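This structure is in structure tokens; I'll ask about it shortly.
With one protein chain removed, the remaining protein chains of the complex are shown where they sit.
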Amino acid sequence: MLEYINIFYVIFKRDLTLTFREKTDFINSLAFFIIIVLLFPLTFGSKSELLNTIIPGIIWISALLATCLSLETIFRSDFEDGSIEQLVLNRYPLILLVSAKILAHWITFGIPIIVISLTLGVILSLSNEIMMALFITLILGTPILSLLGSVMAVLTMGLHGSMLLSILILPLSMPVLIFSTIAIQNASLGLPIVAETYFLAGILILAITLAPIAAASALRIRLS
Amino acid sequence: MSKFSINNLECVRQNNILFQGLNITIKDHGLLQINGANGSGKSSLLQICSGLIEPTAGEILWNDKNTKKYRYEFQSNILYLGHTNAIKSSLTVEENMKVMHAMAGTKSKIDYSIILEKIGIPNTNEILTCNISAGQKRRVGLTRLFISKSKLWFLDEPFNALDEQGKKIIEKIIIKHCKNGGIVFFTTHQEMEINNYPLQNIHLGNNNA
Amino acid sequence: MYKWIHQFGSPKYFYDISVRLSKWIAIVCAISFIGGLYGGLVLAPADYQQGDSFRIIYLHVPAAWMSLFVYLVIAFSGAVSLIWHIKITDIIARASAPIGASFTFLALVTGAIWGKPMWGTYWVWDARLTSELILLFLYLGYIALQSAFSDKRIAARAGAILVLIGVINIPIIHYSVEWWSTLHQGPTISKLDKPSIHLTMLIPLLLMVLAFKTFYITTLLIRARSEILEYEYNSSWVKKYVIK
Partner (left out) sequence: MNIILRGLKNMSLNDFFSMGGYAVYVWSAYGISFIVLFLNIILAIRNEYKTLNEIKKRLQNNKK
């Protein structure tokens, strides 16, 4: 049992060091996220009433788009230098290795987006309930995007053009976006947001159980 | 005493038949060389045997058990090394070897510097692999042969991008592995690579089509 | 049982069947189409509320129903081809995707056209129409993924994985859109639902559903035939067949 934890930790640490050594993807995705959020106050005028009703929605949409762009990096570097074959053909179950990579992707791309969106929320002066709702929905939502996105990333690995990955992942991430924006609106009206959080948690658990299996079999198919 | 056998394997790629009705059985101490022109299906045969690709027909048995059903039992005894040497360019040589060590699952502590000396690129532990030459990268990839303890090796053109001295080192390690009970499949496009060890030879040419 | 599947799964056997079958099913489709249209347009009395504009139901409901049905067929054949590596189900999934996409497009267009006389705007954010729209994106994603691969076998099995995930997501999408639309708009008394309609209105509707289903099968068989030829073009029976 110990060696499984060890291999999980080794792959996880390897991916973390890789992302922090090649900072480009990491910084691009966060810069992209911030720029999109800042576009909206510029277009709608910072004091307009309309703005602070839709700011949480904007933050969520740009979080979704930023994760879309960063999904490609999970398997691209492994696919290019061939270490994907070592992952598939080794003694440890592929599901374990793939979930290590997905967790590494969530840590390196999901958590910074959550931190930055909260700071943006503070800058754009959102009330505390909205901030809490935004935090909860992001904490539950971004892992779903990473999990579903990793399967799509495997399917579109090595194909030209990363548009295909976004076309595949966006329709599937609609429920996450819908439940999060409803939760935020309820929070702004002071209503309880328990129902949407349960939904998001339900989808998250479904994604955690199914996505690594799907990603593992997709990897085997993609390489054959 | 383990046995690796292939029964009437067939592979059709883009509607031309690479090979058909291939039967091979290899026991311990076996060494098999697969040679043929480029694109004659050498790598496909290797990838099919290692389970990466599915053949259009036929099956692969390890100790008479179908490798697809007993996938992880088979996979814990093999080492596959493709054309690309599967190392991360932004990690240092030692970090790459640490990952290989964990992937190979060997419990014993391994001193990486000794292996690097054996393979001919001493004290390059701390250098980032992007700053070393292609030949040295190939050798870092080949350090897997020292680290892994699997019995069955599938090596795809282990000798290319290697100078004379490198070829000798790899030849020595392959023969040593075969001597103490290992099985090695390797592909090459030159004629005879290893000549001081009894080896089976499969020639894949377009005459099979 | 397993032998039957394999025997049915062989492309040559499927090809012969499809040549004979598609003629008969085409006839059934034509008859039910004419019967449904005649019944719907002529026989059925005008709806007391919407007048004659409700006749679009005879196109909208079968198309919407078929769009989901075809997606389930693709998911089922994808699952079968993943588990048992049968070539025919790959071809069925690949051939039925464009048909399913055009059904969804039809459902959306007829739904929008129907919305104009009833709600005054072409596009109304009704729960069903929005989940149809997302289903259309799922189809486009599947077709785009299929055409992105050069090797047909990998394309089919990658598409199967995508569709299986899509199928698991469809109830989630449908429910979240339902939740979303009841929140924003309040429960629209949408006429898109199958109203408890009078018998003379119901029969044409069933005929139209039969017509759409048989249309799907005929087009699927024809499209599958050309896919089979492409798959097997260097095998002996294709050469014999082509020269004949």
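Each chain carries a letter (A, B and C) given by its place in the written order, and its residues are counted from 1.
Basically, contacts are C-beta pairs under 8 Å (C-beta built on N, C-alpha and C of every residue); 3 or more make two chains touch, one makes a residue touch a chain.
Treat the numbers as computed from the prediction; the structure is a model and nothing was measured.
*Asks:* Could you list, sorted by label, every displayed chain in contact with the chain left out?
*Replies:* Its contacts among the visible chains are C.
*Asks:* Looking at the full complex, which residue from C:V109, C:I154, C:I170 or C:L202 touches the chain that isn't shown here?
*Replies:* The single option touching the absent chain is C:V109.
*Asks:* Looking at C:I25, C:I56, C:I92 or C:A160, which makes contact with the chain not pictured?
*Replies:* C:I56
*Asks:* In the whole complex, what residues of chain C lie against the chain that is missing from view?
*Replies:* Within chain C, the residues that touch the unshown chain are 38, 41-43, 46, 51-53, 55-56, 59-60, 63, 98-99, 102, 105-106, 109-110, 113-114, 116-117, 200, 215, 218-219, 222-223, 225-226, 229-230, 233, 238-239, 242-243.
Methods note: only the chains that are shown with their structure count from here on.
*Asks:* Based on the averaged CA atom positions, which chain is farthest from chain C?
*Replies:* Taking each chain's C-alpha mean as its centre, the farthest from chain C is B.
*Asks:* Just by CA atoms, which chain is the most central one?
*Replies:* Of all chains shown, the one whose C-alpha centroid lies nearest the global centroid is A.
*Asks:* What is the distance in Å between the mean C-alpha positions of chain B and chain C?
*Replies:* 48
*Asks:* So what's the Cα centroid distance for chain A and chain C, whole Å?
*Replies:* Chain A and chain C have C-alpha centres separated by 32 Å.
*Asks:* Rounded to a whole Å, what is the gap between the Cα centroids of chain A and chain B?
*Replies:* Using C-alpha averages as centres, the distance is 37 Å.
*Asks:* Which residues belonging to chain C are in contact with no fewer than two other chains?
*Replies:* None at all.
*Asks:* If you look at chain B, which of its residues touch at least two other chains?
*Replies:* 54
*Asks:* For the complex, which residues does chain A have touching chain B?
*Replies:* 3, 6-7, 10-11, 14, 17-18, 21-22, 77, 81-83, 85-86, 88-93, 223-224
*Asks:* Taking the touch rule as given, give the residues of chain C at its contact with chain A in the complex, in rising order.
*Replies:* 82, 134, 137-138, 140-141, 144-145, 148-149, 154, 157-158, 161-162, 164-166, 168-169, 172-173, 175-177, 179-180, 183
*Asks:* Can you tell me which positions in chain A touch chain C when the two form their complex?
*Replies:* Within the complex, chain A touches chain C at residues 148, 151-152, 155-156, 159, 164, 167-168, 170-172, 174-175, 178-179, 182, 199, 203, 206, 210, 214, 217-218, 221-222, 224.
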